[in-house]
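Yeah, one chain of the complex is gone here, protein chain that is, but the others are all in their spots.
Up next is chain A:
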Amino acid sequence: MSEFHNLQELRRSASLANKVFIQRDYSEGTACRFQTKFPSELESRIERTLFEDTVKTLNTFYAEAEKIGGQSYLEGCLACATAYLIFLCMETRYEKVLKKIAKYIQEQNEKIYAPRGLLITDPIERGMRVIEVSIYEDRGSSGSSSGSSSVSVSTAR
């Protein structure tokens, strides 16, 4: 298993081997939720509980952003009364939570994922469709087989 101490070392000495995509979970509707099923490609790289915790926390953040309750009703009514002009002036609740999510993902990457040669991409950069987990190999030990896997991905099209 590749070990890296931090993001800087990952950048210098690693090459991208593969990408794993965690899909959306639509069992409860169109609200943003990701599947917590542990992908087999990550079995040798990270503990199951750590990964599941990350996905569950992200799901909690998204549920908080999309929560329909007293506060959202009030905001909706106020917005309607102002012909929705407040959306141009104010940061919406969703945007505030997205910033928290970006911070959380950065923190997780620095503390947990980069030392294991993994990187999580913020779902907002993939249209909230997937959580993209990039798997890196140590450039010195990768060899031709894993280094060519990302090339074969793009040439297979």
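What we mean here is this: a contact is a pair of C-beta atoms (placed from the backbone, for glycine too) under 8 Å apart; a residue touches a chain by one contact, two chains touch by 3 or more; residues count from 1.
In this text, contacts and distances are computed from a predicted model.
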Fill in the blank from the handout: Not-shown chain resolves in UniProt (candidates "Proteasome maturation protein", "Palmitoyltransferase", "GATOR2 complex protein WDR24" or "CDCA4 protein") to "Palmitoyltransferase"
Completion exercise
Hidden partner sits against chain A at residues 7, 10-12, 14-16, 19, 21, 24, 26-30, 65-68, 72-73, 75-77, 79-80, 83-85, 87, 92-95, 98-99, 102-103, 105-106, 109, 119, 121-122, 124-130, 132, 134, 136, 139, 150, 153-154, 156-157
